[in-house]
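Heads up, one of the protein chains got dropped from this complex, but the rest are sitting where they should.
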Amino acid sequence: MAELATHGAHPPGFAHQFEDIEQQRDAGRLGMWVFLVTEILFFGGMFTSYTIYRALHLAAFIQGSHQLEVKFGATNTAVLIFSSLTMALAIRAAQTGRKKGQIIFWLLLTMLLGALFVGLKLRFEWYRDYVDGIIPGVHWFYNGPQAPGVKMFMCFYFFMTGLHAIHMVVGLGILTVLVIMTARNRFSAEYYSPLEISGLYWHFVDIVWIFLFPLLYLIGGRY
Amino acid sequence: MGFLQSGLDSLPVLAAMMQFKPPAASSVANSVDQLYLMLTGITIFFSVLIFSIIFYFMLKYRRKTPGESGTATHTPMILELTWTIIPSLICVVLFVWSSSLYVRNGRPPAASTEIFVIGKQWMWHLQHPEGPREINELHVPVGVPVKLTMTSQDVIHDFYIPAFRVKKDVLPGRYSQIWFEPTETGTFHLFCAQYCGTNHSEMIGWVYVMSPTDYTTWLAGGEKTESMAEQGERLFSQFGCGSCHSADATGRAPSLAGIYGKPEKTQNGETRIVDETLIRQAILVPNSVHLPNYQPIMPTYQGQIDEEQMSQLIAYVKSLGSEERMNGK
Partner (left out) sequence: MSTAIAEIHETPAESGVNYLNVTYGIKSWLLTLDHKRIGLLYLGSITLMFFVGGMAAVLMRLHLVEPQGALFEPETYNKMFSTHGIIMVFFFLVPSIPATLGNFLIPLMIGARDVAFPKLNLMSWYLYITGAAFALFATLSGGVDTGWTFYPPYSSTYSQTHVVVVALGVFIAGFSSILTGLNFIVTIHKMRAPGMTWFRLPLFIWAMYATSLIFVLGTPVIAITLFLLGMERILHVGIFDPAVGGDPLLFQHLFWFYSHPAVYIMILPGMGVISELITAFSRKKIFGYAFVAFSSLSIAIISFIVWGHHMFVTGQSVYAGLVFSVLSFLVAIPSAVKVFNWTATLYKGSISYEAPMLYALGFIGLFTIGGLTGLFLAALATDVHLNGTYFIVAHFHYVMVGGAVMAYMGGLHFWWPKITGRLYPDLWARIAAAIIFIGFNLTFFPQFMLGYMGMPRRYAIYPAEFQVLNVMSSAGASILGVGYIIPLIYFMWSMRYGPPAGPNPWGAKGLEWTTQSPPLTENFETIPIVTEDAYNYASEAAHG
C-alpha cells in the first residue's frame, strides 16, 4: 500500500521516519489529540480540586467570585472566541491555497487577539488584584467576610487562570513560528499540517477559558 | 522447677511469635486472623500450584535438540474461561467475607467507654471520661468495649494496636473513631502507623488491659481530677458560651440539650448529624455551619481553645444528653 516514493516527490517538511505524507499528517493529528487529552487531565486535576472546595465552601467561594469583575472576564471571552475564528480562517486560507500574505494576516490577527487577552488580564485584572491586596501569598490584605475561604478561592483563581495564561503565551510562541514558516513558503494546499494541529491547540486553550469563565466569574448569580 | 515455670510462662509469647502474629487480644482479632489464614492458604495453594506446574513443564519439555521448536497447541476457550471464572469466584467470596467482617467490626457497641485521643508530634495524649490523662499509655478494663475519638494537633498520624487488629488515621481538623473490646489482660504495643516526621518511630506506647477491679483501682488512684464533662462545663462558662446557648433558648443560639447525635438541617438544605466534628467546626468556624432560624453571630474561638479543651467541651455537650439517650435507645 505504501510505495517507496522517490526523494523529490516528498513535499517540504516531510519527515523520513514516515512512509508518506499521509502517514505523517495522520500521526501529527493523532499526536496533537493525545496531547490535548493529557491537557484535559492536567487542567482536570485543578478543576476537580476547585469543584470539591466550592462544594464544601460555597458561601466563601461566592464571596470570592464577587472580587472578580465580570465585564473583563466577558470581554476576554469574546476576544478568545474571536481569535478562534481568525485561527480557523488562517487554516482555511492555507487549505484553499491562498497566498501566504492572507494566511499571515489571519495568524497575526489571532496573535493580536491573544496578546490582547493576556494584556487585558494583566492590566485590568491581575494588576488591580495586586493593588487591592487579594493575591494570596504575594499581596494579601483582604479582611472582608469569609477570609479563609476567599483566600482559597483566589488561590484557585490565580492558579487556573495563570496556568491558562501560560498556555496562551506558549500559543503565541507557536503562532510566531507559524508566521515565520508561512513567510518561508513552507505551506501549500497539500501540506499545512502544522497550521492545522496548532489550530487544534489554540481551540483547546479557548475551550478551557470557556469553562473557566463561568466557573470562576459567574457563581453566586449576581450579574 | 523455677526454670520450668519461666519456660512455661514464655510459651504463649513464643507461640504467638512462632505463628508470626501478635496476640489475639480483642473481640475481632480471631476473625481477622481467620481471614488472614484463608488468604495465606490461597496464596500458598496457588503459588505451589504454579511453581509445581512450571517445574514439571521445565523438566518434561526441556529442549532436546538445538533448533527444535515447541509443538503448536490450540487454546481451548473452556480452559480460559475456567481460570478466569474460578479466580473471580474466589475473589467474590473473599470480598464478601472481608467486607462483612469490616462492616461488622466497624460498628461500636452502644455502651462503650469513650476516650479522647490527641496525637501530636511525637506523642499520644489520652483522656478518660472520668478525667485521668495519660501520655503514650492507655489503661482499659478487659471485656468492656472502648471507643476512641481521635484528632491530631498537627500532621496526620495513625493509631495502631496490632494485638487488637485495629488501626485508624488521626487527622488534624476532624475526629476519627475506632473501637475495640479487649478479651485478654496484658500489655500490648501501641504504634503510630502513618509517617509523621522525625520521631515517627518513637511515637509508640503501651496499652494495659486490666481486670475490672484493677482498672477501678487504677482509675481512682492518682490525682483527683474532674471528669472531662466537668472540665468542659467549666470551660463552657469560662468562654461565655452560656450567654447565648442557654437552656431557655433565648433565640440567639440553639439549645445544646440533647443536641448530640441529632440530625440538623443546614441553610443550604443538607442534613448533618451533630457529631464531634460538627461541634468542633461550629466552635472554630461558626459561620460555616449555617443553621436556619439563627443569625450568623457566633464569634469564632479559633486560636483560643486547644485540642484538649476542645475534647472536654465536646464531652460536656455530649453529657447534656444525646438524641439516642433522649429516645431511650
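Chains: A and B, in written order; residue numbering restarts at 1 for each.
Criterion: a contact is a pair of C-beta atoms (placed from the backbone, for glycine too) under 8 Å apart; a residue touches a chain by one contact, two chains touch by 3 or more.
What you see is a predicted model; the values in this text were computed from it and never measured.
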item: Contact residue for the chain not shown (choose from B:I54, B:A110 or B:I297); value: B:I54
item: Options B:P108, B:G143, B:P172 or B:G261, residue touching the unrepresented chain; value: B:P172
item: Where the unshown chain meets chain A, residue by residue; value: 1-2, 4, 15-19, 23, 26-27, 30-31, 34-35, 37-39, 41-46, 48-49, 52-53, 56-57, 60, 136-138, 148-149, 151-152, 155, 159
item: Chain not shown, touching residues in chain B; value: 17, 20-22, 31-32, 35-36, 39, 42-43, 46-47, 50-51, 53-54, 57-58, 61-64, 66-73, 75, 79-80, 83-84, 87-88, 91-92, 94-95, 97-99, 101-103, 105-106, 121, 154-156, 158, 160, 162-163, 165-169, 171-174, 176, 189, 191-202, 204, 285, 288, 302
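Everything below uses one rule, namely that only the chains that are shown with their structure count from here on.
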item: Distance from chain B to chain A - Cα centre to Cα centre, in angstrom; value: 48
item: Complex contact set, residues of chain A against chain B; value: 57-59, 145-146, 148
item: List of chain B residues in touch with chain A within their complex; value: 268, 285, 287-288, 290
